[in-house]
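Complex shown without one protein chain; remaining protein chains in place.
The chains carry the letters A, B and C, assigned in the order they are written, with residues numbered from 1 in each.
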Amino acid sequence: MDYVYGPGRNHLFVPGPVNIPEPVIRAMNRNNEDYRSPAVPALTKTLLEDVKKIFKTTTATPFLIPTTGTGAWESALTNTLSPGDRIVSFLIGQFSLLWIDQQQRLGFNVDVVESEWGQGANLDILASKLAADTAHTIKAVCIVHNETATGVTNNLAKVRRILDDYSHPALFLVDGVSSICALDFRPKALEATKTAKSVRVFFDWNDYLKFYKLGTYWPYTPSIQLLYGLRTALDLIFEEGLDNVIARHSRLGKATRLAVEAWGLKNCTQKEEWFSDTVTAVVVPPYIDSSEIVRRGWKRYNLSLGLGLNKVAGKVFRIGHLGNLNEHRNYSSQETIVSSVAESDFDLYMYFQLQLLGCLAGVEMILKDVGYPVKLGSGVAAACAYLQNNTPLIPSRI
Amino acid sequence: MDYVYGPGRNHLFVPGPVNIPEPVIRAMNRNNEDYRSPAVPALTKTLLEDVKKIFKTTTATPFLIPTTGTGAWESALTNTLSPGDRIVSFLIGQFSLLWIDQQQRLGFNVDVVESEWGQGANLDILASKLAADTAHTIKAVCIVHNETATGVTNNLAKVRRILDDYSHPALFLVDGVSSICALDFRPKALEATKTAKSVRVFFDWNDYLKFYKLGTYWPYTPSIQLLYGLRTALDLIFEEGLDNVIARHSRLGKATRLAVEAWGLKNCTQKEEWFSDTVTAVVVPPYIDSSEIVRRGWKRYNLSLGLGLNKVAGKVFRIGHLGNLNEHRNYSSQETIVSSVAESDFDLYMYFQLQLLGCLAGVEMILKDVGYPVKLGSGVAAACAYLQNNTPLIPSRI
Amino acid sequence: MDYVYGPGRNHLFVPGPVNIPEPVIRAMNRNNEDYRSPAVPALTKTLLEDVKKIFKTTTATPFLIPTTGTGAWESALTNTLSPGDRIVSFLIGQFSLLWIDQQQRLGFNVDVVESEWGQGANLDILASKLAADTAHTIKAVCIVHNETATGVTNNLAKVRRILDDYSHPALFLVDGVSSICALDFRPKALEATKTAKSVRVFFDWNDYLKFYKLGTYWPYTPSIQLLYGLRTALDLIFEEGLDNVIARHSRLGKATRLAVEAWGLKNCTQKEEWFSDTVTAVVVPPYIDSSEIVRRGWKRYNLSLGLGLNKVAGKVFRIGHLGNLNEHRNYSSQETIVSSVAESDFDLYMYFQLQLLGCLAGVEMILKDVGYPVKLGSGVAAACAYLQNNTPLIPSRI
Partner (left out) sequence: MDYVYGPGRNHLFVPGPVNIPEPVIRAMNRNNEDYRSPAVPALTKTLLEDVKKIFKTTTATPFLIPTTGTGAWESALTNTLSPGDRIVSFLIGQFSLLWIDQQQRLGFNVDVVESEWGQGANLDILASKLAADTAHTIKAVCIVHNETATGVTNNLAKVRRILDDYSHPALFLVDGVSSICALDFRPKALEATKTAKSVRVFFDWNDYLKFYKLGTYWPYTPSIQLLYGLRTALDLIFEEGLDNVIARHSRLGKATRLAVEAWGLKNCTQKEEWFSDTVTAVVVPPYIDSSEIVRRGWKRYNLSLGLGLNKVAGKVFRIGHLGNLNEHRNYSSQETIVSSVAESDFDLYMYFQLQLLGCLAGVEMILKDVGYPVKLGSGVAAACAYLQNNTPLIPSRI
């Protein structure tokens, strides 16, 4: 019934795919519906309205596209740019690398700004490029908000400010797959679709906009199950409160980093300003192969951790501490055109401290397994000390 | 809990999205998994092998792409053709129209062969075009196997034979979304990807092939739920027997057409050779608006029928008698490169006679509601007379 | 995956277990919860309140007991009566027979009032017994509201009236498993528990009442899944409107009986006043074995019909046209003590006409299979003629 049987629950701590809340699984447990009946548009309408709240915007136009994050990237690029357009793109890890690869294969003239893996985007270089670009040849600035390969979160508000400082009209395209961000962004993207010459059909926003006007919303068949799943995911977020969700993840990120420190290991992310609250990449000593850590997690503790990728393969393993919103993976809301007045970046994934503490205990046992002289309980203790002082009561249960 | 509440079960008889078998719903009722663990590739390997059996091929390379049928179309075209390439494409209804629109927007030089709606592809014109094309400027012949707008099924074996008669090297691209076809096809499509200059990244088969070689199978995150759903759908088909499934649908198509005849109504499909076993488009008398029939089904009987589209809007309504494989909607197997030794076209969707008979009874009541002088029970009787003589016992229950 | 594989959907038309609505299946799709947390009592409280609405009472005390209907019978008897107590009980079919068997084995002195199978309870005999019982030795009158073996529904209001006419204090105990009834009943049952000497522990209402007072509601562990299922079933009923549900079933019962008449077959129920709106028992000609009809339904059409039982074995088959509230099977609401001001009896099971029409078409094919000269379509036509004139629009979709 499972393809490589393991007893009990799999402990899923990769930075994606993430754990799905039981109510969302329940909501997706249904037969199909006719998407041309009055029911599906009525549902879709609520989704589009509520997704905007997640992006803290009231005016933007969201798109729910039946594809993966990779497809969402392509959608954002081809709908706003033309082949040959110059774009600035930051290379800081595996996922930004893959996005840049896509940008180049789609025919854009990509100005790559590379950082050492473990660092955030180099915004000084961005500033000097914008300063030099008085002719406004730069059509877009592309950034991965949360680089899960290295656990680095970039400061989007700062990027926005730099663009504004130079009054530069470049589009600001953000990959928020593992974060979902809100940023101060003027809604120019829809304008850009009118002139964008990139070839696209499946991903063409104009087809969506046409059906938005008709009130039937879908140019082609959506997954009914995912629509209901998204409905429930949004309900869960609103029930907890978006700000509470964010605050909770901030706690979980902090707790994980305290554990890593207690283990005497280094965070792949080099500076605090870039620490990600949804994933932590942990650097192992040179005498340990981090892949072995991931393998043992799977083989002995039914624990799924993230591998080190590409440049940091064998050198880091990753603990995902995000989750519960995975249906966004397929319905990547096009953050590039969702503008918002919110200044600060944040994430909204949910996670649960006791599951995380179980994962941290598991990592400690694995570290011991592979010969690292960890003091058992040390990371859990550090995380608990912080969480015990900072976890509020659950409002509905007071 | 449902967006436009209706009491009881919705009777879903549109030609897509289709009813999902309960075991498939059950299989999709699960949390995520790490798609980079050994488990997901092990599962994927069985899927790729077994999907080939559905296409009656042992040598072809299937692709399971997380997208809709529209994305699958784009995948087939961009991976095998270059902008400016001349292609022959048959326009016989709304879905072939949409595919041709995509072909044109993707920059191909489309030689449209139009038929009256209700007729199949004009293969005489194809023959003369191929005869004249001694220079082999035609790079592909594109056909919708089963045009759900008009209930027309094209004869793929005949197309294949014509291509062979002229020894023409054009690729033969088939939309099998509502049929899944088997056709005699030499696997040239993969070869074509090497020279195809169409811009594509998300849909690029080369990325898939790279991960096939690595044994990890996925260039980006698949939907774990749909993989398990597909696994169960394949198991169900093999349990019943592919040929039994086909035979059963042939019976259901025939039964539906007999009902239409008994009602004194005309089939939109003009000749028997084009009759579809998965959908029947019924022509209503001029004094009736077919949209009203669909509306009343929804409002009074919780019955979902298909609207007439575009040229036949208001003139036909459609009864879908396919189902139970809807996960193929998102994982469109790239029929263009799946070759098979099977000569005849067939479909493999499952449906169930008593549900269909309930639908036919519902249509009769609606017809009466809208003023058509139908003899109640007449269609059901005609369908039953045929089915009662032609339904075999269920082998596992004898 | 299924134990005797059949392709496609099973068409479940036995008078129980019944079809479960998809939203109820969805609601039961969950992990356990601690039933001593504040959450489960909060849920239970809403259930107890809302179950009363189904019985159209505001003052009665309902019990949700984790058992089957047979257990509910035992609960009603042992909580209100003492061994040796004289009770009057009506034998009109298999289920009343089984209840009487239980009554006798529990040590009561049962005064059996037998009718021919196919007839309702003989209330004249009840009247004369009550008239003669000036000493009030009769402690209870027991009746199966809806005898599913013969499709007979007894008139509860009339029984109540007779009891009142004689000012007789006997308890009035009703089996409403396949009906759920409302009756004019003064709440004496709870009083009776104080003196009832029948041995019972698991079924003892006093344990329930003790936990009701504590606000924790459960003397032992309930099934969390069924509680949530019941919650959703109640929501569905209230969304449609209890009176609409009843009216709809009246239509379905009537439609089925019209079909039986059109087939030229007899209803096992001998008079119109006893016709059940949830099940119809159909008498077959002497040269046909009704069991063969049920067997062929299973083997050829994946249709589950009810067998003839005991005295009518081989002579009748049964069509259940109730459904969608099966969770009541395990949580038998103790109708004996749920009083109500409603005068008329009614049922509240939901069913769906197009499913029923499919079933009727299936029965026609089976009848032909077994050599009965049915005119195909005749029953469906008769049912449709009635339904087409009597089905209202779905209010939420107008």
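The rule is simple: a contact is a pair of C-beta atoms (placed from the backbone, for glycine too) under 8 Å apart; a residue touches a chain by one contact, two chains touch by 3 or more.
Since this is a predicted model, take the numbers as computed values, not measurements.
> Can you tell me which of B:R26, B:K53, B:R86 or B:R161 touches the chain that was removed from the display?
Reading the full complex, the residue touching the unseen chain is B:R26.
> From the list C:A42, C:A132 or C:L214, pick the residue that touches the absent chain.
For the chain that is not drawn, the touching residue is C:A42.
> Can you say which of A:A42, A:A157, A:I246 or A:A381 touches the chain missing from this structure?
Once the missing chain is taken into account, the touching residue is A:A381.
> From the listed residues A:E114, A:D133 or A:D235, report the one that touches the chain absent from this view.
A:D235
> Determine and list the subunit C residues touching the chain excluded from the picture.
2-4, 10, 12, 14, 16-20, 25, 28-40, 42-43, 46, 66-71, 73-74, 83, 101-102, 105-107, 198-199, 201-204, 219-225, 298, 304, 307, 326, 329-330
> Even though one chain is hidden, which residues of subunit B still touch it in the full complex?
Residues 22, 25-27, 29-31, 38, 397 of subunit B touch the chain absent from view.
> Residues on subunit A that touch the omitted chain in the whole complex?
Output for subunit A: 1-2, 4-9, 11, 19, 21-23, 29, 232, 235-236, 239-240, 244-245, 248, 298-303, 324, 350-359, 361-362, 364-365, 368-369, 375-385, 387-388, 391-394, 396-398.
To be clear about the criterion, only the chains that are shown with their structure count from here on.
> Average the CA atoms of each chain to get its centre, and name the chain whose centre is farthest from that of subunit B.
Checked the centroid distances; the maximum from subunit B is C.
> Would you kindly tell me how far, in whole Å, the mean C-alpha position of subunit C lies from that of subunit B?
44
> Where the CA atoms of subunit A average out and where those of subunit C average out, how many Å apart are those spots?
Once rounded, the distance between the two centres reads 53 Å.
> Among all residues of subunit A, which ones touch two or more of the remaining chains?
25, 29-31, 38
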